[in-house]
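For this view, one protein chain was removed and the others were kept in their places.
Chains here go by letter, A and B, matching the order in which they are written, and residues are numbered from 1 within each.
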Amino acid sequence: MYAFELERPTTLADAIKALGGEEAQPLSGGQTLIPTLKQRLAMPSTLVSLTGIDELKGIKNEGGTLTIGGATCHADVAKDGSYPALSDLAGHIGDPHVRNRGTIGGSLANNDPSACYPAAALASGATIVTNNREIAADNYFTGLFETALDEGEIITAVKFPIPEKAAYVKFEQPASRFALVGVFVTKGANGVRVAVTGASEGGVFRWTEAEEALSSNFAPSALEGLSVPADGMIGDLHGTPEYRAHLVGVITKRAVMKAG
Amino acid sequence: MTNVTMTINGRSVSGTVEGRTLLSTFIRETAGATGTHVGCDTAQCGACTVHVNGASVKSCNMFAMEADGADVTTIEGMANADGSLGTIQQAFQDHHGLQCGFCTPGMVMTAAALLKENPTPTEGEVREYLSGNLCRCTGYHNIVKAIMAASGQDVSSIAAE
Partner (left out) sequence: MPADGGIGAPMKRREDVRFLTGTGRYTDDLNRPGQAYVYFLRSSVAHGKINSVNTEAAAAMPGVIRIFTGADFEGIGGLPCGWQVTDKHGQPMQEPGHPVLAQGKVRHVGDPIAAVVADTLDQARDAAEAIEADIEELPAVIDMKKALEDGAPKVHDDLTSNLCYDWGFVEENKGAVDEAFANAAHVTTLELKNQRLVANPMEPRVAIGDYDPAGDNSTLYTTSQNPHVIRLLMGAFVLGIPEHKLRVVAPDVGGGFGTKIFHYAEEAFCTFAAKQLRRPVKWTSSRSEAFMSDAHGRDHVTKIELALDADNNFTALRTETYANMGAYLSTFAPSVPTWLHGTLMAGNYKTPLIYVNVKAVFTNTVPVDAYRGAGRPEATFQLERLVDKAARELGVDPIALRRQNFITQFPYATPVAVEYDTGDYEATMAKLEEIADLSGFEARLEESKKKGKLRGLGVNCYIEACGIAPSHLVGQLGARAGLYESATVRVNATGGLVVMTGSHSHGQGHETAFPQVIAEMIGIDPSMVEIVHGDTANTPMGMGTYGSRSLAVGGSAMVRATEKIINKAKKIAAHLLEASEGDIELKDGAFSVAGTDKSVAWGDVTLAAYVPHNYPLEDIEPGLEETAFYDPNNFTYPSGAYACEVEVDPETGKVTIESFAAADDFGNIVNPMIVSGQVHGGIAQGIGQALLEGCVYDEDGQLLTGSYMDYAMPRADDVPYYAVDHSCQTPCTHNPLGVKGCGEAGAIGSPPAVVNAVVDALQRAGKTEVTHIDMPLSPSRVWAAMNQ
């Protein structure tokens, strides 16, 4: 790692202030960022740790909306249970130790194309709350490791409307155990939403054809004959674009079945 | 450089660290507790697993400053007060749950975290909980068996010595 200053503010206001500095970068759970720093692929002058800020942590279930503080770790979401599909997802990110450190805000801010949380946020029609504004998930994910966040803007909370039915199924890349393809489906006030992670070169996306088919018949059979094009899917040593495209269909069916 | 103080296995340890100093480095070099091992640099092997305020973490994937004021337990803190092996440690010896010993501290710390959360796990739950800890020697058979035994479950029907 290159040398940097590490600041540990205890209030959001202090964190925002610290992030105003030149080459300052937020540090949440660090489960992705620290390995990146070890490879010297990032060179921040200051890291501002968000995990010491109590107001960024915690989970509230009010009026059918689950609000999760940005610095809440995966293990806490897994334990919560008020949005079972989301807790199930959180309980299978990385491994137990990673789940004790990694946070929802960190995951969504990083927007790794193989991460789990982006699928949950997009399929749930979640709202990303930052220190400045609220961003609908549909407008938040803008590409590979790209989001609508501005420099110095941090995720303070994520609001999930709890759907009537939902499930997440992840097909793991054998080495990293990230999603080779992960599909989150929901059925609720927003209709049916299907979000796919791991597969596309553009990052997480909604599979609208599947959503339409499932809107009239929320059952795996509704997806018969539907497929996503291999064009634009990720191809690497763990799977060709064709394989990933195929998996999107299979895993979506399984997610629908799991959602019941 | 910043001064940090934490409790490691009941002993208060202070030291001066840089922002980039990892918790694993602090434990090994400042506290001199070399039982915590570093086996990779992508936070996957789990040899460096310790408990921070009761939660298992990969100490090579956390900065020392983030553990300032924390209560840290490492493998050196797992034996009984009289120095004899603790229940999990004893089960690892009884069931040959280790060979070269390098991953062992992380395995024991992970087993302790699991059994705290889930006192009588199934075999599948043990295997899943170990997904962040790599062992290249044992093929996991005897690690899983040792953890099952440490939880008080009968392992006599599991094959082999």
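For this structure, a couple of remarks:
Simple rule for what comes next: contacts are C-beta pairs under 8 Å (C-beta built on N, C-alpha and C of every residue); 3 or more make two chains touch, one makes a residue touch a chain.
This is a predicted model, so every value here is computed, not measured.
Although one chain is not drawn, the whole complex shows that of B:6, B:23, B:57 or B:103 it is B:103 that touches it. The missing chain lies against subunit B, touching residues 20, 28, 33-42, 44-45, 47, 74-76, 78-79, 85, 89, 92-94, 96, 98-105, 108, 123-124, 126-128, 130-131, 133-145, 158-161. Contact between subunit A and the absent chain runs through residues 1-3, 38-40, 171, 174-176, 180, 236-240, 243, 246-247, 250.
Assume only the chains that are shown with their structure count from here on.
Subunit A and subunit B have centres, each the mean of its CA atoms, that are 28 Å apart. Here subunit B touches subunit A in the complex through residues 2, 18-20, 22, 41-44, 46, 49, 55-58, 61-63, 65-66, 68, 110, 113-114, 129, 131-133, going by the rule given at the top. Contact residues of subunit A toward subunit B in the complex are 1-6, 8, 30-31, 34-35, 37-39, 47, 49, 51-52, 75, 94-98, 100-101, 176-177.
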